[in-house]
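In this view, the complex is presented without one of its protein chains, the others remaining in place.
Now for subunit A:
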Amino acid sequence: MAKRIDVSGLTAYYGTHKAIEDISMTVEPRSVTAFIGPSGCGKSTFLRTLNRMHEVTPGGRVEGKVMLDDENLYATGVDPVSVRRTVGMVFQRPNPFPTMSIFENVAAGLKLNGSYKKSELEGIVEKSLKGANLWNEVKDRLNKPGAGLSGGQQQRLCIARAIAVEPQVLLMDEPCSALDPISTLAIEDLIGELKERFTIVIVTHNMQQAARVSDRTAFFNLAGVGQPGKLIEIDETERIFSNPSVQATEDYISGRFG
């Protein structure tokens, strides 16, 4: 079910500003790929091009190809809405819908996309909450508002919401940066379980986290302020952290950078 992503020659713009330039890489299915790099180097922008969320920003546009198995996401006639159903996303800050209960939050993706029977929804919600390791904490208060949970629980709720629509790929944009170490650990464990079923791409500023959870790591960098971000290298995580082939990667990882 999980799919391979093949990016070639991808350039993304905000209006006239070129945010990332000429990125090509392969993301393997059923594995975790981590993106690391300094702020402003275009990691998040690149992540957002993988499910066509980049163009939601006013002035955002993309050149190049993103192949999901054998389909180009940017081919003419491709509906961004169906792309986003296939490639799910979890954001930096937990963002449960404030008007909805925990149950409705998890069911939101399905409910808003069509009609489901209540019994069917209950099954999916339970499965998704269990998949996000949240079921035991919330099973007695599914009708309480989602905004009443703690930050870490909210983020796992958002992950449950994202996996409820059964995507092929899960994109995570710094999913732990607003969380305490214990919640971070819970989510990292979760990522380890989820990679059995999904292709996972995670952006992180925490290099230990990248080393802990990912199978492959990509290092992004930019030449200077206002310059577009570029992919420096992508390789097995172990190799990136022990013996990278580019000097800039080693400098960044060892903290000798800038």
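By our rule, a residue touches a chain if its C-beta (ideal position, glycine included) is under 8 Å from a C-beta of that chain, and two chains touch if they have at least 3 such contacts; residues count from 1.
Keep this in mind: contacts and distances are computed from a predicted model.
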{"item": "Protein name as given in UniProt for the chain not displayed, \"NADH-quinone oxidoreductase subunit N\", \"Chaperone protein HscA homolog\", \"Phosphate transport system permease protein PstA\" or \"Succinate--CoA ligase [ADP-forming] subunit alpha\"", "value": "\"Phosphate transport system permease protein PstA\""}
{"item": "Chain not shown: contacting residue from A:Arg161, A:Lys195 or A:Arg216", "value": "A:Arg161"}
{"item": "Residue of A:Arg30, A:Lys65 or A:Arg84 touching the missing chain in the full complex", "value": "A:Arg84"}
{"item": "Residue in contact with the excluded chain [from A:Arg93, A:Lys127 or A:His205]", "value": "A:Arg93"}
{"item": "Residue ranges of subunit A at the interface with the undisplayed chain", "value": "51, 53, 56, 58, 81-86, 88-89, 91, 93, 95, 97-99, 108-109, 112-113, 144-145, 147-148, 158, 161-162, 165"}
